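Here we show just some of the chains, and they stay where they sit in the whole.
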Amino acid sequence: MALTDEFSQERNLRVMARWRSTARVLVEALPYILKYDQKTIVVKFGGNAMAGGGTAADFAQDIVLMKQTGIDPVVVHGGGPQIGAMLSKLQIPSTFIDGLRVTDQAAIDVVEMVLTGSINKQIVSSINAAGGRAVGLSGKDSTLVLAKKLMKNGQDLGFVGEPEKINPEVLHTVMKAEMIPVIAPVGVGHEGETYNINADTVSGSIACAMKAERLILLTDVEGVLDHEKKLIPSLTVSEARELIRNGTIKGGMIPKIETAIEAVEGGVNAAVILDGRIPHVLLLELFTEHGAGTLITAG
Amino acid sequence: MALTDEFSQERNLRVMARWRSTARVLVEALPYILKYDQKTIVVKFGGNAMAGGGTAADFAQDIVLMKQTGIDPVVVHGGGPQIGAMLSKLQIPSTFIDGLRVTDQAAIDVVEMVLTGSINKQIVSSINAAGGRAVGLSGKDSTLVLAKKLMKNGQDLGFVGEPEKINPEVLHTVMKAEMIPVIAPVGVGHEGETYNINADTVSGSIACAMKAERLILLTDVEGVLDHEKKLIPSLTVSEARELIRNGTIKGGMIPKIETAIEAVEGGVNAAVILDGRIPHVLLLELFTEHGAGTLITAG
Amino acid sequence: MALTDEFSQERNLRVMARWRSTARVLVEALPYILKYDQKTIVVKFGGNAMAGGGTAADFAQDIVLMKQTGIDPVVVHGGGPQIGAMLSKLQIPSTFIDGLRVTDQAAIDVVEMVLTGSINKQIVSSINAAGGRAVGLSGKDSTLVLAKKLMKNGQDLGFVGEPEKINPEVLHTVMKAEMIPVIAPVGVGHEGETYNINADTVSGSIACAMKAERLILLTDVEGVLDHEKKLIPSLTVSEARELIRNGTIKGGMIPKIETAIEAVEGGVNAAVILDGRIPHVLLLELFTEHGAGTLITAG
Amino acid sequence: MALTDEFSQERNLRVMARWRSTARVLVEALPYILKYDQKTIVVKFGGNAMAGGGTAADFAQDIVLMKQTGIDPVVVHGGGPQIGAMLSKLQIPSTFIDGLRVTDQAAIDVVEMVLTGSINKQIVSSINAAGGRAVGLSGKDSTLVLAKKLMKNGQDLGFVGEPEKINPEVLHTVMKAEMIPVIAPVGVGHEGETYNINADTVSGSIACAMKAERLILLTDVEGVLDHEKKLIPSLTVSEARELIRNGTIKGGMIPKIETAIEAVEGGVNAAVILDGRIPHVLLLELFTEHGAGTLITAG
C-alpha cells in the first residue's frame, strides 16, 4: 500500500529513513539467527581485551544477545596482565626458560586464584549485569578439564599443562538450564594438582568436546594478513598450513592458527580469528555479512 | 582499548561508522528480546494489508524473526477484498441490513473457501518461504473457535457469528512443535454450521485464551489520533473509554479499541493498534523504542 | 453357571439372543484392536464417496472409532466433482492433453481453494461432529508435501505435480496430541508454487513416510476382480504385477494398484483396495474377518 | 451412493445384512468408548463366578477389551468355595460366631495361600491368555492395603480385617505400564499380620482411592429388584437408603448396596450391581445401551 501524501506529511521523513535503516539491520540478521539456532559457539575472550572499560561490557551484552537469539555461547577467558601484577605484588620471582615462565607451586596458587577468583568473577558479573545468567567454572569443577604436564622441547615448565580429557557434563548441565558457562583456563591432574593452561588451547579442546558450530578467538589484531598486509577473510586448513610454511603467518599468530586447525579437524564447523577491538564485533560477525577477521574451515 | 592511528588507517572510516550503527541497532534490540522471550504475541494481519506486494513478504519475515528470537507468534488474518471479488464472480447477490452484508448459506460457503483455502494458504506459504514453519488453521480445526450467531440490534445477519469458546489445544500443540499457527476467522456452531467472524474479534478472543503478552492489530492508519490529529502513543483502558465517549475516537476505530479493551480486561498484558503500512513495523514495534501506533494497557 | 428356569422367565429370550449377538461382535473385534494398537493407518477418502449423504458421516464415525481404539488414522482426501463444478461456475476454460486437464495458474488457484477451503473443512467438521478432534492440513503446512512438476510423456500439464519429499513433522505433532490429520492433496514447489497432486499418490507417499501399518484406498468398486469378475481377496506384489501384465487388471484400477505396490515396497505393511460404498466398511475391514476388498502385501 | 442392481447381485444380500448388523454394534459402542477413555473402572469378580467354565474366559476377554479401548480396569477378586474346600482338606476346623467364620492363624495362612497363590494366579493367567498383561497383587505388595482388625458387634473374629488406608502407588505404576492389576483381598496390619477382607469392601476402598469412574460389583443375581421382583435399573444414594430402610432391599444385597453407597460418597462416579451370569456382561454394560443390573449414583 503506497504511502499517501497525507501520510508523508504526518511522518517526519527523517524518522522514516531511520526506521527503514533499522528494519534493514534487523531483517538482515534473520537468516543468521536461523543458522545458529541451538548451536554452541565457544568464544575465547583474551586477557588484554578485558582491561578496557567499554569492551568488557560490550562483550557481555553480545554474549547475552547471542543466548537470547537461541545460540548457546560458552566463554573461555585468559589471564593477561593481572597475573603478572599479582605475582609481582606478592614478590614471587619468576624464572624463564626460552622465554616461557616456569610456574612453581607458589606461582600456580596465585595463577589459579587470580584466574578463577578474580577475572572469572568479573566476567560473570558483567554478563549478569547485561541480563544473562552466567556461571563461573574452573577446569576443576566436575573435573571439566583433566590435564597433564606440558613438556616444551623436553623442558619442565612446572605446573603448565595441556588438556588430556574434557568432561563436558557440567557444561551440558549449565547450558540446559539456559545459563552461560564462563571457564577459567585451569586444569586438574590425576593427582589433584593444578595446571595453568593456555586459554586458546582450552577453548579449542572445549569446542571439540562440544562439537561446537564455531570457535571464535578474540584477539587484538585484525586477523590473518597476507604479504601485502591486507586481511584474508577466509582460509581452508590446507591454505592456512601453507601460509605458516611459507612464512606469511608468523609469531604469535601461529599458535592461534594451529588451535583453529586442530579445532576444525576435531569436529568444530569453523574457527574465526576476530578483532576484539571493534565494539560488538561478535554481533557483527554473527549477524551481518561483513568481513571482520579470518574464517578457517575444513575446505 | 582505544583504536590506534595505525588501526584507523587499516580500516575505512565509513565501514567503521556503518558497523557502529549496525551494532547499535542490534544492541538496542537486546532488552526487548529478553522481555518477550517465551511470550505469546497474537498478530491480526488485515485483508487490505495483504493486497500489497512487499508487505506480505515483510510481514512473513517479521513473524519468522519473532519466532527465532524466542517469541511465540500467532497470526490471525482477515478476508478483505478477495471475498467480495469471488462472490461477485460467482454472481452471488448480497443484501444489506444497516450497511452490513447478510451472509446466507451460498455466501458463507464462498467466504470459508476463500478465507481458509486461498488467503490462509498464501500467508502460510509466505512464512514458509521466509524460513518459518507455518500451519494454517481454521476455527473448525479441533474446534478451535466454537461460535454462535451474532445478533446485531435484533437483526439476523445469517452466518455471521462471534466466538463462544476458544479451544486452544491445537495452538499449544502446534506452538510446542516450534510451528507458527495462522488462523482464518471462521467459527463452527454447535450444529456444525459455519460462521464468518470479524478477524479483530477472533484475534482478541484467542489472545485472551492464550493469556498473550500482547495483541497487535495491524491497520492502515497511524493509530489513535487526538483532536489535533496527532498520534496518541499510549492509553489506559479508562482513558480509551473516555475518548470514545467524548467522540475523539470514532468510526471504524471504535470496534478496534473495544477489541483492545476486552483483550486487556480478559488477561492480555497490552494491546497495540499499529500502522501496517510501515515496512517491518512489527520489528520496529517489538525491538526498538520508537512510537508507531497506540498502546492500550490496563493502566 | 447355568441359567435357571426362573431366570429364563425373568428375561425375555429375545433380549438374551440379541445380547449374545452383540457380545459376539464386540468379542470378535478384540484381536484386531490388539493388532492395530498404536499403528498408523492412512486412509484415502475419494471425492466421489464424499458426495453421498450418509457416507461422509459413516466415514467420520469410523475414523473416530479407529482413533478411540488406539489406531492413529491419517486421512487424505480427493477432490472430485466439486472442482470441476467450481471451474465451470467461474468460467475458467480447460484444455486437455491426452485426456488430462492442463492446470494453469487460474485453475490451480481454484483447485487449491476448493480442496483446502471447502472439501477439507467439510471432512474436518464431520469428524469433529462425530466426537473426534480433526485438524485440516494442506501440503503447504510446515511444507508437508514438497512437490515438483509431473511430466507425463514429456507433456507439460501446468501445475500438476508429484511429491518430491514428505516432511511428516506436522503429522507427528498433530497425532501426538491425539488429533486426526486430514490432508488435502496440494503440494508446494521449491519456488512456493502450488501443485495439484493425485490424492492416491499423496496417500501412498505419506503412508511410506509414516511407515504406516496399512494404506486403505477407498474406491467405488468391489476391489480387484479376476477374469470371472469375482473378487480377489488378496494379492502379493508379484501376483499384482502379473495381473497388470496379462490384462486382468486394467483401466483406472491400474494406477491404484501401482500406488499400493509402491507403498508396500516403500515400507507400508499392507495396502487395501476397499469398497467405499459399503456403510462402515472401514470398521468391517479392520475389526472383522470378512472379505470386502483386496489386500496387497509383499508376499 | 446407492448400491446398483448389479452390485446387489454381486453381493449376497444375507452377507450385507450381517455386515449392517455388525457395523451397527460397532458404531453404537463409539460414544461409550469416548466416554470411558482413560478412566479407571474397578471390577469385583466374585468367587462363585470363577467356578464356571466359560465365565472366567469371557471375563478375561472383557477385561482385555476394556484395556484395549482405553479404559484402565482394576480387578479385585473374591475367594469363594475354594477356601472352604482347602480348609476342609487340611482338616482345619472352623468355629462360627453369629454365622461368621472365626479366622485363626492356621486359617488365615490357608486363606492367604489360596487367594493369592491359587485364585489370583488363575485370573492372571486367563487375562494373559486373552492377550492382556495382568499382574497379580496382594494387599501386602508395596503395602497396597493397610488393614486393621474388623470388630463385628464387639466380637473378635480373629484375622478378619477392614482397610485402614490404601496406598495406590503400585497400582499407578502397574497401570502406567499398560498392565492390568489383579488384586487378592488380603490386607496387612501395622505389625505385619495378615487379614482376610471382604472382596466387595476392598474393591470399594480401592475405587475410592483411585477416584474411579465406576465400581462394578459382579454378582449372581439380576440386580436390585423392586417389591414386584422387577429389576430397578438405577437408584440414587438416597433412594437406595430408603429401599434398605423399608425392607425392599434385604439379605446379602444390603452389604453390596452399602459398599456401592460408600464408594459413590467417597468420590467414585457411579457403582453398578451387575449380573455376572450373563456372558460378556461387562461389554454389554459398558458399550451398549441395554439395562442389565442396577446403577447407583449420587443423585
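Note that the chains are named A, B, C and D in the order they appear, and that numbering of residues resets to 1 at the start of each chain.
As a convention for this text, a residue touches a chain if its C-beta (ideal position, glycine included) is under 8 Å from a C-beta of that chain, and two chains touch if they have at least 3 such contacts.
Just so we're clear, the structure is a prediction, and the values are computed from it rather than from any experiment.
Here 4 copies are displayed; the structure file describes the full homo-oligomeric complex as 6 copies.
Assume only the chains that are shown with their structure count from here on.
Among the remaining chains, none touches subunit B as well as subunit C.
The minimum number of touch steps separating subunit A from subunit D is 3. Copies subunit A and subunit C of the same sequence differ in orientation by 120 degrees, per CA superposition (steps of 5).
With centres computed as the average of Cα coordinates, no chain lies farther from subunit D than A.
Centre-to-centre, using mean CA coordinates, subunit A is 41 Å away from subunit B.
Per-chain Cα centroids separate subunit B from subunit D by 56 Å. Across the assembly, subunit A contributes no residue in contact with two or more other chains. Chain contacts in this assembly form an open path, with each chain touching only its neighbours along a single line. Pairs of chains meeting the touch criterion: A-B, B-C, C-D. By the touch rule above, subunit B contacts subunit A in their complex via residues 1, 3, 7, 10, 15-16, 19-23, 25-27, 29-31, 33-34, 37, 48-49, 51-52, 55, 61, 64-65, 68-70, 130-131, 220, 222, 231, 276-280, 283-284, 287-288, 290, 292. Subunit B makes touch with subunit C in their complex at residues 89-90, 109, 112-118, 120-121, 124-126, 128-129, 133-138, 140-143, 169-170, 173-174, 176-177, 179, 186, 188, 192, 194.
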